[in-house]
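I'd like to ask some things about the structure below.
Only one protein chain is missing; all other protein chains are in place.
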């Protein structure tokens, strides 16, 4: 498609009623490493791929605690994500200070979306280049949201964003109906399987992913690497036995190639 | 038509006296999923198509409660719509606080239109990319308005906006004369029929649409899915019998193809 | 005429000393539906065509009451017109509050013109795209003004603006000498005849026009549709008799085609 | 002459050290209808052509009273002229309030010129598109100034601006040496002759021109139409007799064609 | 030389380290009519050509008194010069009020230069288009400065700016060594000779030039026309006798043609 | 790759979701002279190449003390680095004043990253053109961070930035596993070896590099040249013996050529 003059300024509409700069910012999310989220009735699990830029460095933080009951996983421009995570933390602290109760997750998500919307309507700014999976628990149960650079947000049972996230989405779509009744550990295992899908055959180890959980009786926290590695090891033993699921899985892995 | 230099800035008039950027923003409304509204003397019903982006997600909210006596349905840029719905809520709260009475619907609509107009006359902003159907009840009865990105608003007996809304408009035009005396349930049924027109043969289920009502003795609220599904089911039974209306309807469904 | 670089910015003069953006905004007035005004020594009548966008909608308001002694009819960008009408209302209220007397019409008109002028001299704004006929009564008698997007205003005995207004102007020019001594009802009848001229053969009914009057002993108000329809009916009876005036009229109707 | 990039912005110098946008604004003065001024030792007379846009309208005001001792005639963008005349009025009122004496005319003229200069040195504004003839009387006698969009001003014995002003200038140059000792009425007559020169053979009537005078013992005021018409009539009687001056005059009328 | 993108904005450097917009503003000085200055140990004389735009007008003021001990002559954009002369007056008044002593000339010149420099470093302004010869007397003697649009200033024994100033400069360079010991009247005569050089053979009369002087025991003031004319007359008598200087002079007059 | 319109403004996204201006700023880091950092459990060493621009000048400072427990080494635009180092000093001072304890290193690094992020989202600024290695010691031990112009930061065991840093990185990657248990002096020696790698065969002397250390019981300070030279001398003696490591090293030196 040929476009020449409507896609350099966020305050310029195209003749077809599109804001190209917002769409381009959404592309930035696809360039980040993958992040996935899934939830049961009582727990939400976030997982993110954390490959280090070099042997020498630690990985970049992709999963952030916001408050005891909320956390996020990001994909896209990490610096934008970090700034937004600080914004979220402030919102939670202010609410807790004023109302002496945790900020309900849906309200937090709306405030985040409104902040993103502003950047799509001012000529001297640019839309944020980061997608956020928001996992939280409040009086209405466990929540998983996806906040997009466009200022939109969606509630999900399970979702995956970032590069090669299509493979993870395919996996999650095949399995999501069971998630609502999953135990905490089953959720984590499915998160690990979904992360594995995005690795295109690369070996999954606890060193290249971060997994965090929040749930009833459990504050948002990142699960330590040792626990994750044990789960991965047990998954692999289980996998070696049944060959058929593997076939299906390879098919899923092939899918992103078509995108 | 060839245009090259008058359509990138909202503060630039074309030689023929048009503001292209405002017209382009109006195109954004046509790209959103359909929303319809219709009213009798005592009730207003809003309905919106709510197809989810994926199996995994809940649908995006398209119908918002503003106050006990007012609600909106949006089509276009959802983030812009959400920001405007918050603006409307604030206006209603402030009025209720100061005057201890609900904000009359026509005044609310003017305030919304004025906010939209400002964005059509400042070079560092862009017009909002969202159309709003405002349904409300006040001392002068039930009202249905359409607020456009251009800062205009219109009062309607019934209206449809968003993608493939022409089919719904055709349906509503055929039937609107009776609406003023409709019962609440007849209004809802006509809303469902109109929504069905926009689906191009896809099956109407309660999971892909939201229906809300406000009326005498009834605050603005979204009707629960079960009730909607029962109504859809009863409509289908009724439809199976008479074949002729179907023919007319197919013709109506064909119409949007010509657009 | 070829122009390339002087017509996209309101603060740029063309080599010939013209402000093209202001001229383009004046074109917007011609695109609105027609509005006409005429006055006698004691009364001013405003009339506007109010065709609804669709069967389903009410018409857009084109005639606004500003104060007991002033009202306006607009042609062009309705949203701009509404914002300016609110400005006029505020000016009148403030004056009445401070001086305990109604704001003289000429002063109101100057304030409106000055507000319009500002928008022709700031690079981050655009000229308003609306023309206003201001009808008012004060101690110096009845007044009819036309305020233009350029920040100019003119006093008129009778005037017509908007699409196909040339036919109405032709009619008014043929008759204006008698207006000063017209009775209130004769003014209204001439307003209806002038409106009819802009309809290009379409039938004039009370549903497609708004007529308002202000005069000695009579606050500015829109005349109810029933009264208007009765007047239209009586006009038609009168017209059927003499065939000749009709011929003249067709000629007048043909005129706009040449524009 | 070919110019391409230095003439769209008032803050951009051309390589030859010119500000094209200021020069273009000066062209706007030439497009307005003509205004002339002339003065004796004790009186200043301003006159302006006031052709109405249509039979239906009154003419646009081109001559404005600023204070008892000052008035202006404008040519060019009327809206800009009106805004500047309000500025002048405020300056006079403020001075009178603070010093209890009328603002000397030269100081008023400098304040006006400084206001115009500012608009030639800010990128977000445009130069005013109007020329002003300022007529005033103060302790130093009668004054006639011309204020230009460039922020310059000049003192004149007599001057003419606006469209076809060259013919009037030619007339004034032939006669100006006598002006200083003219009586008030002779000044007015010469003003009328000069105005006539700009009409290109069109008949001069009191309805198409405004004449104002300020002088010793006489506040600035517009002379009523009846008096003007009587003067025109007496001029015509006088003219019919001598044929020769007419010949000279036609030559002068032809001159502007060459411009 | 071909330049395309570095010369439209005052904040853009060319690859060779030049600010073209500043250089273009310096061209504006060359387009004004000529102004010259020269000084002895005790007196400074300023002279400017003041040709009137038409027979009808007085000339534009080119020489301004700033304070009792300082005055300026300008060449270029007169409106810019007038605004700067007001700035200088304010600086002098403020200093006199605070310190009860006249502002030393070098400090005044620096303040003027700093004001000009600001306009060469802000994107929304333009450099002033005027050159100023500043003549002043303070405790350190008589001073003559030239302030340039670039924000630079230079002290001179004698200098000439404006159109055809090269001829005057050539004259001054031939004679300047004697100036320091000149009497007041000899200075004035040399000023008149220098002015004459810029006239390209046109006759020098007191009506087309302004001469001002400041010196020990003599406030800055413009010398009255009669005195100047007498000096011119006496100069001419003296000139008629010796033919040789004339020859030299013609050569000097020819020089500017080569520029 | 061809890019034309998305890479001149930091607020413009490319269609692929990239911010080219941020990527270009990251190129500036590669143009500065090399800086390296490495840490053990208790110490962090920073080293920077400091070649002087000419024999006459001292070298530009590339290593800055921020507080007793923190210091930085920079590569890229030195002026930007200096401004950021002042920012860091202020943050440390403010924290120490308010909390009476040193600012933890990770928090300092986040504040620095947030400051950098702001410059990637405002149209009137540019991203900083400097990379910073932040070395610090706090209650959680020794830290080494790299802060990038994009607003990202990474924790490293060892890292090298600036021109020809690839050779140093290759050296560090081969050795980094041992660093955590290195003694302070071994760290410094490895820093010197790494710096040597970036010199492409040029002789390493204490005059062309700066080495700084912070560790348990040792405030951040630059090590004096004499000590460094002694270490270099002892390294050379050691090197002369084993030939094999040299071979490997040459290979590493060749690598940057391929970049």
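For reference, chains read A, B, C, D, E and F in written order, and residue numbers begin at 1 within each chain.
The rule is short, and it goes like this: a contact is a pair of C-beta atoms (placed from the backbone, for glycine too) under 8 Å apart; a residue touches a chain by one contact, two chains touch by 3 or more.
These figures come from a predicted structure and were not determined experimentally.
S.K.: Pick from E:71, E:102, E:151 or E:215: which residue touches the chain that isn't shown?
M.R.: Checking each option in E:71, E:102, E:151 or E:215, the one touching the absent chain turns out to be E:151.
S.K.: Among E:14, E:94 or E:180, choose the residue that contacts the chain missing from this document, as touch is defined above.
M.R.: E:14
S.K.: Return the single residue from F:102, F:129 or F:215 that touches the missing chain.
M.R.: Checking each option in F:102, F:129 or F:215, the one touching the absent chain turns out to be F:129.
S.K.: Which residue numbers on chain F touch the omitted chain?
M.R.: Touch with the absent chain occurs at residues 4, 7-10, 20-21, 24-31, 53-58, 60, 76-80, 82-83, 86, 119, 123-127, 129.
S.K.: Which residues does chain E use to touch the chain missing from this display?
M.R.: On the chain E side, contact with the omitted chain comes from 5-6, 9-19, 110, 113-114, 116-117, 120-124, 146, 150-152, 154-159, 169, 172-173, 176.
Rule of thumb we're sticking to: only the chains that are shown with their structure count from here on.
S.K.: Through what angle, between 0 and 180°, must chain C be rotated so its C-alpha atoms fit those of chain D, rounded to a multiple of 5?
M.R.: Between chain C and chain D the superposing rotation measures out at 50 degrees.
S.K.: Can you tell me which residues of chain B touch two or more of the remaining chains?
M.R.: Residues 9-10, 123-124 of chain B each touch two or more of the other chains.
S.K.: Chain adjacency by touch: line, ring, star, complete or other shape?
M.R.: If you draw each chain as a dot and join those that touch, you get an open line.
S.K.: Would you mind giving me the full set of chain pairs in touch?
M.R.: Result for touching pairs of chains: A-B, A-F, B-C, C-D, D-E.
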